[in-house]
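All protein chains but one are shown in place.
Chain lettering (A and B) follows the sequence in which the chains are written, and residue indices restart at 1 in each chain.
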Amino acid sequence: MKRSNAPIFWLLFGAGGMLSALLGTMLVFITGLAVPLGWPLPADLMSYPRMLAFAQHWLGKGFLFVVVMLFAWHGVHRIFHSLHDIGLPTNAAAKVACYGTALLLTVIAAIALLSIGF
Amino acid sequence: MSDSSRTIELEVLRYRPEQEDAPVWQRYTVPYTDDMSVLQALQYIKDELDGTLSFRWSCRMAICGSCGMMVDGKPHLSCQTFLRDLLPGPVRVEALAHFPIERDLVVSVDGFVKKLESIKPYLIPKEPRTLAQGEYRQTPEQLAQIEQFSSCINCMLCYSACPQFGLNPDFTGPGVIALLHRYNADSRDGGRAQRMEVLNAEEGVWSCTAVGYCSEVCPKHVDPANAVNQNKVNSAKDYFLRFLSPKGAT
Partner (left out) sequence: MTRKPYVRPMQGWWRRDPFFVRYMVREVTALGVLAYAIVLAVGLVRLAQGEAAWNGWLQTLRSPASLVLHAVLLVSMFVHAKSWFEIMPKTMPMILPSGQHIAPATITRSGWAATVAASIVLFALAWWWRR
């Protein structure tokens, strides 16, 4: 029986799933609701100078990269398997479309974060 | 109060390959008492109403694993499923899901048996052992590691519950992987490396998406979902660490 390469994607899926389970809800609340609405956190918490400083610091940069990357790889892995569950084709094209999306997001995040500088 | 006038209806999915191309539902009216199992109802049908009804059974006490079937859409051992819990009926009885139907309630088990054989379901000694060395000694703690997983009666309800097996019959499946785990986790066994090939394949643990329904339906509380998903970690370790050791990580 041929050895599967699933472990690579499964570890990324697992790490992303754990991170999004632990932090996802609060992150969405803060960045998507609390700050835009200005309550209970101030609207200027995500102002340009603050966000630039955050993304330029190695901790902030690392955090943002890890979140985008792991959330992306988690999402696409599960979506790919769900395609199989609902009877849609899971051929090479589907694999490239799914995992390619995560790769694209990873690269975009890396380029953006690097061009923001230190 | 007498039960003699009470009856219950059973709708059974019939399939006779020599006379039809697809299964058909057939209704029967069976006398009801509140201690009757679905198996007893089927036996009444076969004995009194319709001798052509075919189904597997043996022990009538939930230990042989023969009488698995779908009752009202869920996998059950018919000997352990009681009509009183299914009132007022009609009770729908169908062959175990995800398996090809041979006839009526009898499914094809060939694939399952082959998978059982493929995992080397026996103790493989760590090193050659002579009779003079005496018996294996095992502590209660060591036994506790495997006892739960050794309770499997091969009833295949977990396969009926598993949609991944339904979608891909090549999936080794919950019961067989639980048995594989039972041997790998046995302190007396040294055959882990020989069983890794089954685990590591796409049809091994990697077809499982942790639906978890297998463990819900298991009549012996084996928890095959746990056996399979624990072994994803072992398989991943084997995948990444195999280059470190000449014989593989395990």
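By definition in this document, a residue touches a chain if its C-beta (ideal position, glycine included) is under 8 Å from a C-beta of that chain, and two chains touch if they have at least 3 such contacts.
Just so you know, these numbers come straight off a predicted model, no measurement behind them.
Undergrad: Decide which residue listed in B:Lys74, B:Lys120, B:Arg188 or B:Arg242 touches the omitted chain of the complex.
TA: B:Lys74
Undergrad: Tell me which of B:Ser37, B:Ser78 or B:Gln148 is the one touching the absent chain.
TA: Of these options, the touching residue for the absent chain is B:Gln148.
Undergrad: Considering the whole complex rather than only what is displayed, give the residues of chain B touching the chain that is not shown.
TA: Within chain B, the residues touching the omitted chain are 15, 17-18, 22-23, 73-74, 97-98, 100-102, 108, 140-145, 148, 163, 166-167, 209-213, 215-216, 223, 225-226, 229-230, 232-233.
Undergrad: In terms of residues, what is the contact footprint of the unshown chain on chain A?
TA: On the side of chain A, residues 14, 16-18, 20-37, 41-42, 45-48, 50-52, 55, 64, 67-68, 71-72, 74-79, 81-82, 85-87, 101, 105, 108-109, 111-113, 115-116 touch the unshown chain.
By definition in this document, only the chains that are shown with their structure count from here on.
Undergrad: How many Å are there between the centre of chain A and the centre of chain B, using C-alpha atoms for each centre?
TA: Distance between chain centres, rounded to whole Å: 39 Å.
Undergrad: Touching chain B in the complex: which residues of chain A?
TA: Per the stated touch rule, the residues are 1-8, 10-11, 81, 84-85, 87.
Undergrad: Inside the complex, what are the residues of chain B that reach chain A?
TA: Residues 163, 167, 197-198, 200-204, 206, 209, 232, 235-236, 239-240.
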